[in-house]
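Apart from one protein chain that is not included, each protein chain of the complex appears where it belongs.
This part shows chain A:
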Amino acid sequence: MGQFLQQLINGIQIGSIYALIALGYTMVYGIVRLINFAHADIFMFGAYMGFFLAPKMAMIFGGAFVPTIIAAMLITGLLGFIMEKLAYRPLRYKSRLSALITALGVSIFLENFCAMDFVLFGVHFVFGPTYRKFPDLIVAKNIPIPGNLGLNISNVLLLDVGVSVILMVLLFWFVNKTLIGKQMRAVAFDKPTASLMGINIDVVISTAFIVGPALAGAGGILYGTTYGMLASPFLGIWPGLKAFIAAVLGGIGNIPGAVLGAYIMGISEAFATSVNSNLGYGIAFAILIGILLIRPSGLLGKFMPEKV
């Protein structure tokens, strides 16, 4: 029983990080019907921003976590904005395949550019291919759980889940209550009509490309804080892939679906690994295929899904 609950907790923790990434995939897809493969690398970029900024933030503000996560979100938001402007906007009315291939190109560019160790005047400008120790933004501590189940809940876990939930609530509020959020939903529903109604589509698309990457940036900071190590600029690939599958599983284009899919992904991964660690991910992916066979448009995806 204790082990079961512990695996559930492990799954929820990793699922929270997947959720923050999956939201960006699903928002961008909902609005421009583009699978932004470079999204995983924005997540990586956010994690590295934490690596570089945390010591400076600690110096300026005393505490490091809150300023670092906000700064990383701003920077990755800006990166998403620039990416859309430079790479995707010129192709918006071209074939969908061109945009998809461009997304792959942007992804490969970001990974390999960041993997260079480019030093000028003794300053490292990009991240390099070596292991980096992520600064300890908070000191990991175990929170004693009453009872004899032997459960382990650390403050890092609570932080991961807490920050994800806060950001998701903010996103729901943003999409449902603000004017720009309503515009986003309108554009996702029917682009030409929304345009005829006087909605500035460029602004809406840019907003999606700022908000999604900002969430991925926050995910990157949580990732760094949780694991304390950044392996290489290729670290986004696997979490990104799993988050993408989570978004598809939940019904791509559907925001609550992405969150649900991410938690299912994290939990099934933890349980599958505990059943047989050799098959681990294989079982997790088999479960996902099973769900998609029964519901091809994803768990919350409808015939005409309410997309954003």
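Criterion: a residue touches a chain if its C-beta (ideal position, glycine included) is under 8 Å from a C-beta of that chain, and two chains touch if they have at least 3 such contacts; residues count from 1.
As a convention for this text, contacts and distances are computed from a predicted model.
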Query = Unshown chain, UniProt name, "Ethanolamine utilization protein EutJ", "Cysteine desulfurase activator complex subunit SufB", "GntR family transcriptional regulator" or "Transketolase"?
reply = "Ethanolamine utilization protein EutJ"
Query = Which listed residue, A:S154, A:S206 or A:S297, touches the chain dropped from view?
reply = A:S154
Ask   = Among the options A:Q3, A:S98, A:T178 or A:N200, which residue touches the chain absent from this view?
value = A:Q3
Note = Sole touch to the unshown chain from A:L137, A:L235, A:L249 or A:M265: residue A:L235
Request  = For chain A, enumerate the residues touching the unshown chain of the complex.
outcome  = 2-3, 6-7, 10-11, 13-14, 131, 133, 140, 142, 150, 152, 154, 156, 223, 227-229, 231-232, 234-235, 237-238, 269-271, 273-274, 277-278, 280-281
